[in-house]
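Omission of a single protein chain aside, the complex is shown with its protein chains in their original locations.
Residue numbering begins at 1 within each chain, and the chains themselves are lettered A, B and C in the order written.
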Amino acid sequence: MTYIAKPAVRNPALPKNSLGLTRRDYEGKISTLCAGCGHDSISAALIQACFDLDLPPHRLAKLSGIGCSAKTPTYFLGAAHGFNGVHGRMPSLATGANLANRDLVYIGISGDGDTASIGLGQFVHAIRRGVNMLYMVENNGTYGLTKGQFSATADVGSKSKRGEVNIYPPIDLVRLALDLGAGFVARSFSGDKDQLVPLIRGALTYPGFALIDCFSPCVTFNNHEGSTKSYTYIRGHDLPIVDLIPPRQEITVDYEPGARQEVTLHDGSRCVLRKLAGDHDLNDRAAALALIEEHRRRGELVTGLIFLDPEGQDMHMRMNTVETPLNALRYEALCPGAETLASINAELR
Amino acid sequence: MTYIAKPAVRNPALPKNSLGLTRRDYEGKISTLCAGCGHDSISAALIQACFDLDLPPHRLAKLSGIGCSAKTPTYFLGAAHGFNGVHGRMPSLATGANLANRDLVYIGISGDGDTASIGLGQFVHAIRRGVNMLYMVENNGTYGLTKGQFSATADVGSKSKRGEVNIYPPIDLVRLALDLGAGFVARSFSGDKDQLVPLIRGALTYPGFALIDCFSPCVTFNNHEGSTKSYTYIRGHDLPIVDLIPPRQEITVDYEPGARQEVTLHDGSRCVLRKLAGDHDLNDRAAALALIEEHRRRGELVTGLIFLDPEGQDMHMRMNTVETPLNALRYEALCPGAETLASINAELR
Amino acid sequence: MPVGRCNEFVVRCANVNGTGSSSANALLARAFYRMGLPIAAKNIFPSNIQGLPTWYEIRVSEAGYTGRRGSADLVVAMNPQSFEEDVASVCPGGYVLYDSTKSINTARKRDDVTFLGLPFMGMVQQHTNQRKRLLFKNICYVGALAALLAIDFDVLTGLIGEQFKGKERLINQNVEALARGRDAALAAFTCPLDFHAERRDIVGDKILVTGNRACALGCVYAGATVAAWYPITPSTSIAEAFGEYCARFRVDEASGRNKFAIVQAEDELAAIGSVIGAAWNGARVFTATSGPGLSLMSEFLGLAYYAEIPAVLFDVQRTGPSTGMPTRTQQSDLIAAAYASHGDTKHVLLFPSSPKECFEFATVAFDLAERLQTPIFVMSDLDLGMNIWLSEPFAWDDSYRPDRGKVLDYAVLESGTSFYRYLDVDGDGIPYRTYPGTHPARGAYFTRGSGHDKYGFYTEDSAKYRENVDRLRRKFETAARLVPEAALEAAPGSPLGILYFGTTAEPMREALEGLSQRGIELDALRLRAFPFTEGVLRFIECHDTVFVVEQNRDAQLRTLLLAEAGIAPEKLVSILHYGGLPVTADFLIGSILEHVTPSMQRPTTGAAS
Partner (left out) sequence: MPVGRCNEFVVRCANVNGTGSSSANALLARAFYRMGLPIAAKNIFPSNIQGLPTWYEIRVSEAGYTGRRGSADLVVAMNPQSFEEDVASVCPGGYVLYDSTKSINTARKRDDVTFLGLPFMGMVQQHTNQRKRLLFKNICYVGALAALLAIDFDVLTGLIGEQFKGKERLINQNVEALARGRDAALAAFTCPLDFHAERRDIVGDKILVTGNRACALGCVYAGATVAAWYPITPSTSIAEAFGEYCARFRVDEASGRNKFAIVQAEDELAAIGSVIGAAWNGARVFTATSGPGLSLMSEFLGLAYYAEIPAVLFDVQRTGPSTGMPTRTQQSDLIAAAYASHGDTKHVLLFPSSPKECFEFATVAFDLAERLQTPIFVMSDLDLGMNIWLSEPFAWDDSYRPDRGKVLDYAVLESGTSFYRYLDVDGDGIPYRTYPGTHPARGAYFTRGSGHDKYGFYTEDSAKYRENVDRLRRKFETAARLVPEAALEAAPGSPLGILYFGTTAEPMREALEGLSQRGIELDALRLRAFPFTEGVLRFIECHDTVFVVEQNRDAQLRTLLLAEAGIAPEKLVSILHYGGLPVTADFLIGSILEHVTPSMQRPTTGAAS
């Protein structure tokens, strides 16, 4: 977060896409997240991907629940309508929005608390219906906005800033989505722009439900007590929990498909990513599950496009709705009229 | 359902278990479900299993949501406390009940609407916590009590009594439970007493979360339009939906472990069950998933005990709670007392 | 036959549910109607699917009283389980028609009623199929009633013919069963009974329809394209009937594709979420639910109120609290709806009292929702929603066009009109909105349930917050000017007024006449909306005492009147009916008589309009 306003004058030298728009036309308001928050990197990737795809910004709709992650739709695509709903219920808002107008591109942003706890039922059912949208989980294993409680995606044994240890196994949203029939399933890391931007492009153009479960470190609460790099250590363990949040750099990685990459987080803890090379069978759900499992046993988190269903059906296909968005049908095409009503009356006698 | 009261006199010749109780001591009120409803067979199996296990009936607690299935706790174990809560929220009631008293045996009864739709989030999180209970889903693919809408476990393409076709893929609760780390996962069929009773015994003695996803045909709404045996056919297609429900016999099967069995439902539709022989690796989650998938491709529904985690942790183990049920701790053991309060006051100065 | 007994009676059929009785009973009800007689039919059914007692009360009333009467002149006692209770429910001098195939315990019999036994089960022994025996047994008792109550046999056979059109065998079998019943009755008893039916021409072009079907049809005519719902008794048939009508009238002929989308959501939270999402995106969309669903929707309803999203909800009320009695009626969600959600929220409610009004209020609800940009609740109930009612036929003016409210389209935005989402440009508290995707450069805004200022931007500033919620309060005042005015149903110019709404209307009409015969005159106002209109306030002002009649325990409407209209509490006298069965004129008369003292009825000083 910085409070220096962006320059209002446009730089004519900025590259333009085929719509004649620059990257700036895809930006939003200035972020109020913590400096270095992974979520901001995801916003940047979304901006890049929409720019790359030449999407008219106003033909996208952004929806979210509540959380730090849910705030981000304000920070990209300022020319698009946005809807910051209630906690955990973005999927139903997106379902309704999509029903009303199948012609917009839908981006749903959620957090791991928003999706894996309060919103789990809605997440599952949006997948089941095949709502045509990009469903981005900005997954940090914690409740950022309410100050660092564990989410249902936190690892067993991980320690919170308050010193508590998580005793429950994590929910893997990718496995869940695969199991429930999502058409496009990917995992990525907020700091891996090279991987994330193309994945977003793929998800936005996929005609069905597309999940990106994006690991997005929380600079403030992904903080293990034991780490010598944590500032809790420096301040001596007994300050108010969220007191000082030193500005940090976002964590970025740059590694080859097929490769393995160890990432050191802000607090010194590590995780191992494995970037898929695209040589696995993208269209086999069972194989995708096996792949995840195999790497999990090796302590690796598989990233990349994990599964893609070329035959996936979106909700409107299943429902056999007309091509014209329902919100654009003329009233005359909807009302059966007085004459029909007379015959309905007759049936009721 | 029959309105003839059960004889009040006891038959001294009835077999007794080691507690000196007869099967009758495990019964409940007379069912008000449709004659032949699969749910009643499940109640009978529960009664048998509890009798077999010599469980003192009053040391069980029965909880349920809302639905035909959710009514059944009234129809077994009349000597146990029961709680018929709100729709889809039995898991949280059971979680709380179990927290208060870890010494009772918990039976949660749910329907497929209750669990796979409105209650999905709670179902998942009860599994994740490892609530020590038998979670029985009386799965009929339909909303019985609200008269035959599709549930989220109905097959794509199946037709409802109102003539609608289900367009969404089913949620497989067994796969979900496996994926989420349930300790005991089984599938069965209400009519297969030989299989169901031992499974219930196993689930009741398993020290953690035990799912039995029990296929339980609805005589009234599992009714395919096309079937020549359906009474819709006989009445000529245009009567009120739930008008006449002729009393039927429950469907029972009797086949060997390892065998395949075709079942003809009340309406003439068929399904194929495959009874597990117990020769698969019970303790391998991934293998269990693969097994289900393999049989699914062959058009078979695997039944039996699919997975069992011998190391499964229940919620209280994870939470490290005392052995004594929390509701039985004496107040003296709970209140820190006035002296401690004085020192707490001192800390706050 | 004593005057007034012809075409004035109640038949009560006591059955076991799931035995095919409801179609037989519907046939019976419709037969009276086809004879030109006003009827009221109340289906009193259990919350299960098969095997429990169920009752179907048909009131025939030449006088046109179509509220529930309560007692029965003739009971068809087909359910051994409830036999005793059913016998007890007959008026002295009335009749019990029962199945004498098996002998019946005469100890249960009463001396002051006549028992008419016919061997119905015996009459259908020729059918080897058990289902058919069950079904035709019911048709047999309809036949017997035809004889006993002088129902036109041609009307019955005509109805059978319509129902089974093209299935000659079924028609013949049914007609035969009818005839058997009739012939047996004619042989055994003096037919018709002292009370019976006589053809009239009173119903005119009225139709027989449930409120739920009317709501559904209203949504079709209002141009609703999206519905999101979750099954719950007694609201389910709204969504289901909407689906039926859409399948008939909303499939694009050329492509065979649907000009509608209906989502059976995973629960009510998802249903209202999808309604809000679709409404935000410019569709006319609704949900239908009942109490438990309404409770689950509360959080989202606060969002819709505060973010100002049009949403239409049909709340078909049932007996609460909690699961309560899901197959019984009540009007007990008023407070839950009017103040749904935490924080300072207020919602607009409509109170239809007939299928005709259900149909009309659907359009009113959508127009108001979009005009006011707020949720609108159509407060129906089980009695109105699930029972068939004699109703004026539905009417439609083809020149109707939806009021989509203050929506700026591409052209207006392009013209450079400035747009701020929550600005009160017109002084009515209602801001302007745009649909997503309208214009490349103008009109986008961010919708949020968190603090926002009049421009639509995020704020945590006290003054800006207050400015916005004060406007919302003003908007609610605007609502009071836009909602349907209450209907003055009787104005004899009494110092006593009576206020009621919804399904109390029909029995009230009867009660007012009954009271009038006892010398008690009441001015009667039928409420049609919340917030309260000028007319309601004036009505209360003009009367010394106003009875407030509602079907709940806690006098919820009275609470709203006290809280929102600043009325002196002693002026409002509650009449409360909350046992779950439709309210009767007798109950109303009795309750009012308890309260009316001679001193209340001072001579009329002027017309209270």
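One rule holds for everything that comes next: contacts are C-beta pairs under 8 Å (C-beta built on N, C-alpha and C of every residue); 3 or more make two chains touch, one makes a residue touch a chain.
Because the structure is a prediction, the values reported are computed rather than measured.
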Residue, one of A:21, A:45, A:107 or A:120, that touches the chain absent here: A:120
Identified contact with the non-displayed chain, of C:302, C:352, C:456 or C:484: C:302
Touching the absent chain when the full complex is considered, from C:335, C:407, C:537 or C:600: C:335
Positions on subunit A contacted by the hidden chain, ascending: 1-3, 32-35, 66, 68, 71, 86-88, 113, 117-118, 120, 143-147, 149-150, 152, 162, 164, 220, 231, 234-236, 238-240, 242-247
Absent chain, residues of subunit B that touch it: 56-59, 61, 63, 73-74, 78-86, 89, 91-101, 103-104, 121-122, 124-125, 129, 316, 319-323, 326-327, 329, 331, 333-338, 340-341, 344-345, 348-349
On subunit C, residues whose C-beta touches the chain left out of the figure: 46-47, 291-292, 294-296, 298-299, 302-303, 305-307, 319-328, 330, 332-333, 335-336, 339, 341-346, 448-451, 460, 462-463, 465-466, 469-470, 473, 552-554, 556, 558-559, 562-563, 566-570, 578-581
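In this section, only the chains that are shown with their structure count from here on.
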Chain located farthest away, centre of subunit C as origin (C-alpha): A
Separation of mean Cα positions, subunit B and subunit A [Å, integer]: 35
Interchain centroid distance [CA atoms averaged], subunit A/subunit C, Å: 44
Shared interface positions of subunit C, touching two or more other chains: 266-267
Multi-chain contact sites of subunit B, meaning residues that touch two or more partners: 117-118, 120, 152
